[in-house]
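Report on one structure; see the data block that follows.
Note that one protein chain is taken out, while the other chains of the complex remain in position.
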Amino acid sequence: MELAGVLNYLVGFFIMVGIYGIFSLGLNVQWGFTGLFNAGIAGFFALGAYTTALLTTPAPDAAQVEDFIFGGNLAGLPYLDWGIDFWFILSLAAVALVCGIVAYAVGRLTLRLSGDYLAIATLGIAEAVRLMFLNEKWIANGSKGLYRIPEFLGDLVSPANYDYLFLVVVLVVLALLYLAVQRVVNSPWGRVLRAIREDEVAAQSSGKDVYSFKLQAFILGGIIMGIGGALYAHHVRFISPITFDPLLATFVIWAMLMVGGSGNNRGALLGAFVVWGIWSGTQFLPWFFADPNFRFFMIGVLIVGVILIRPGGILGETRRVSRVVGASSHTPVKEGGNPKE
Amino acid sequence: MTRPLETRLSPLSRLAGPIRRQWSPGHTTVAIVLAALAIGLLPFVHMGLVVNGVFLGAIIALGAVGLTLIYGILHFANFAHGDYMTMGAYVALFLTASFFPWLGVTSDGFGPFTFGFTLLIALPVAAIVVIAGAILLDRFVYRRLRDRGVSDLFMSMSSMGVAIALRGLVQMIWGGDIETYPRESKQVFHLPMDVRIPPDAIFIALMAVALVVTVYLVLTRTRIGKAMRATADNPELALVSGIGTRGVTWWTWGIGAALAATAGVLLAVFQGQLLPIMGWKFLIPVFSAVILGGIGNPYGALAAAFAIGVTSEVSTQWMNPSYKPAVAFAMMIAVLLIRPKGLFTMAGSGR
Amino acid sequence: MAVPTPILEVRDLVKDFGGVRALDHCTLDIEPGHITGIIGPNGAGKTTLFNVVSGAMRPTGGSIAFYGRRIEGWGMHRTFGLGLVRTFQIPREMQRMTVMENLMLVPAQQMGEKLWASWFRPGRVAQDEDRISTQARDVLEMLTLSHLADEYAGNLSGGQKKLLELGRTLMAEPRMVLLDEPGAGVNRTLLRNISKSILLASAERNVTFAIIEHDMGFVMAMCDQIIVMANGAVIAKGTPTEIQNNPLVMEAYLGGLNRGSP
Partner (left out) sequence: MALLEVSAVVSGYGQTEILHGVSLTIDDGEIVTIIGPNGCGKSTLMKTVAGLVNVWDGTVNFRGKDISSTPPEQIARTGLCFVPQTRNVFPTLSIRENLEMGAFLRKDDFTWRIEEMYRFFPDLALDPGRRAGSLSGGQRQMLAIARALMLDPTLILLDEPFAGLAPAMVYLVLDRVLEINRSGVSVLLVEQNARQALSVSNRGYVLVSGENRLEDKGSALLDNPEVSRLYLGG
């Protein structure tokens, strides 16, 4: 019993690490490789979670319905039920589309201006998205939120063991995204992104359409974050505007990337593990260390501390050699000391 | 000094008129009042909302003027500015609700206002605490980053970390629940056109006007104020003129933090409550005012703050009031679409 | 032999900054295959000329034609696409990228620069990368920087950065290169290296060069023709010997005697 409890806890823990790993990966595409400051991850998180929830949740019976309309019941539609829960893929595609469009719109407006504009605009978008879901009850039930969000492949196992299955789902999605991101950031495309991060004017004088690359990176990052949000919704199965408080939906993710090492995808994942470990581990500590407000404070200190003491994070960026196609031929020479921040 | 130079004068005086005129708070205030009246007199707009918007705008202005100064002189977006506001509000709370009562001094309902006279003492103390905090943070965080020559974006990011830490600190000390200053309900003033003004709002407006005028006088009349503008204009020339960077930096933080702390207290009075997240939420209207007014331009920020205050209040006539920050944000987006450098940027401001 | 048609034709180019006119009806031709030196006192408008021609700035007036195509007002990445490449006075390398990466970044129209290509067309991308890395190694060889291929560019010395900058222009397979002070802050040995590389690129790759440079020894030795600018316009053009014996040029540098002292 004792062991089963620990195991259950660990499974839950790693599901969250996996989901936050996805956010961290998305942020790495934007900040770590391209130098785009997204201060409103929560916006993409919420869009992803709400999009999938609205598309897949069955409509509630009349007694429960107050004044909101559900968008769809993808999971319950018979012609999509091919025994393999195909709706899940479809829903993720929709999430990608929605987040991609929003990222495109924000990027169009701000990416030609200096970096701070993007930060402020994303901050605003996150708040606007939250306000919309909070106030427009007809969209998503306002502050009461959406519940009974369906489980992917939920009929394969008993509800008690579902978390084991979902951990596998999260890890598979994470692995796919990791490989996909790893491949592009090590490709010439990623090379251009890093060039933009280092010196925009020089990248331009090398004939690169800086704006277009920034836009692509911002959209890709936004889509990945949206997918993270979708997985979160199917894991927790209940979302409301409170879920997307900037602390757990934006700041923690920043702390993860900065701690793990921005510009390094393995660092992004390591950071998710370390910071989530600290976050969920401290609740077992005695006295005020368990106080969520103390943890809140520590997240801020952690971000400032990393910037001050070890700007590269734990892993830091690895030096790449010239042959950079695919993951197999990519071998870091050695951990490079950064010449300059 | 011997030769007559008259013959060689170049005809500069003809051009001088329109370019020289800078926006002063006087001009801005007159323009705002006229504009607000004009909007309020529209038949479909509720005058009371316009008046309310002016008060909200006054608070936004306090935040935005400080933030835009920091932006102009230290060159980064201070995401902790909202939390400096929160800090100010909570320090005043500690003084009025705990410290003064402990000393045996309690007060609420001072004169026509809901709050006690202790708040008037608490306000400058809170400002001093926040100033000290801001300067300490500069000494131990931002100065180290500047010395290392990190990019402006890294500075902004560390300010975000500072913002989170400050809010965590507030929550650790005071908890996350709604608090209020010791208060007593008061009659509101009734004016024509169905305008009701709570007396507190008049206090807010007077404080805001007094502070903004003070900042204007500091910037235009005092040695250090001119040095701040000079440093924003041309840091290298400021150095060779003997203007030390450290003094200017401290003054910038000092003025910014004092305005922020006051804005925080006034916001808490205006809303009748304190919440740890109040400052962070207020960042959106404040940043919108900064961008709308042209980054680094205090006069622009001032005018934009009132525009945002009035617009977002008036919008509640048709929209859910909780959309107010979204309205401010939408105005910022509209400006980014039309004039990315802000509405009030002056030609040749050298940036 | 036919008279060579100019590769670059600049006509009546004007560029104002506020009230200051940096280029004042500047007109010049540059013929293909030559190494042209552009000299003149400070403030003559040389760097502005490069900025406008390369598309970093919009001209106030006048026209620029590159291989007969009007390019004034184009962005930098578009002129780059035509094979018109420039360097900066202060080298701008990507510090936290290796020397090799700095070079491989440059070639245009790389398959792998499309986001989807490395997912769906890895073969093509690898092919491109092979070709480009070979090209980059050749360039490194020529610049004698091979031993630094995997070093962070930020760790190079000032002179090596200048060489890298030159290498980046060569990676673009340019038709014409605008070099802004390739010799500034470079020691003698590296400067010889740079001139050798320029001559080699000119001879073997048929690249046309326009060089702003203050080291007159370097200019007179390298260039087969020299354009002298002063106050935003061209005041003389000719071979090094012609320029050295042109009294107008001396006056531009030292100030006219006719203005005299008050």
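Read from first to last, the chains carry the letters A, B and C; within each, the first residue is number 1.
As a working rule, contacts are C-beta pairs under 8 Å (C-beta built on N, C-alpha and C of every residue); 3 or more make two chains touch, one makes a residue touch a chain.
Every value quoted in this text rests on a predicted model; they were computed, and no experiment measured them.
Asks: Taking the complete complex into account, tell me which visible chains touch the one left out.
Replies: Output: missing chain touches B, C.
Asks: Thinking of the whole complex, not just what is shown, which of C:T134, C:S157 or C:N206 touches the missing chain?
Replies: Among C:T134, C:S157 or C:N206, only C:S157 touches the chain that is not shown.
Asks: Which candidate, C:I30, C:M111, C:L164 or C:V219, sits in contact with the chain we can't see?
Replies: C:V219
Asks: Tell me which of B:L74, B:L145 or B:I243 is the one touching the absent chain.
Replies: Reading the full complex, the residue touching the unseen chain is B:I243.
Asks: Which subunit C residues would touch the chain omitted from the figure, given the whole complex?
Replies: 19-20, 41-43, 90, 157-158, 181, 184-185, 214-217, 219-220, 240, 243-244, 249-250, 253-257, 259-262
Asks: Which subunit B residues touch the hidden chain?
Replies: Touching the missing chain: residues 1-3, 5-6, 8-10, 12-13, 15-16, 19-20, 22, 223, 226-227, 229-230, 232-234, 236-245, 346, 348-350.
Keep this in mind: only the chains that are shown with their structure count from here on.
Asks: Chain adjacency by touch: line, ring, star, complete or other shape?
Replies: If you draw each chain as a dot and join those that touch, you get an open line.
Asks: What's the distance between the Cα centroids of subunit B and subunit C, rounded to whole Å?
Replies: 48
Asks: As a quick test, compute the distance in whole Å between the mean CA positions of subunit A and subunit B.
Replies: 34
Asks: Cα centroid separation between subunit A and subunit C, in whole Å?
Replies: Centres of subunit A and subunit C (C-alpha means) sit 44 Å apart.
Asks: Can you list the residues of subunit A that touch 2 or more other chains?
Replies: 340, in rising order.
Asks: Touching two or more other chains, which residues of subunit C qualify?
Replies: Not one residue in subunit C touches at least two other chains.
Asks: Taking the complex as given, what residues does subunit A use to touch subunit C?
Replies: Within the complex, subunit A touches subunit C at residues 180, 183-184, 186-189, 191-192, 194-195, 198-199, 201-210, 216, 220, 317, 319-326, 333, 336, 338-340.
Asks: Going by the contact rule set out above, which residues of subunit A touch subunit B in the complex?
Replies: Interface residues on the subunit A side: 35, 37, 39, 109-110, 112-117, 119-121, 123-125, 127-128, 131-132, 134-135, 246-247, 251, 254, 288, 291, 293-304, 307-308, 311, 340-341.
Asks: For the complex, which residues does subunit B have touching subunit A?
Replies: Touch list, subunit B to subunit A: 76-77, 79, 141, 144-145, 148-154, 156-158, 160-169, 171-172, 175-176, 280-281, 283-284, 287-288, 291, 320, 322-323, 325-326, 329-330, 332-333, 336-337, 340.
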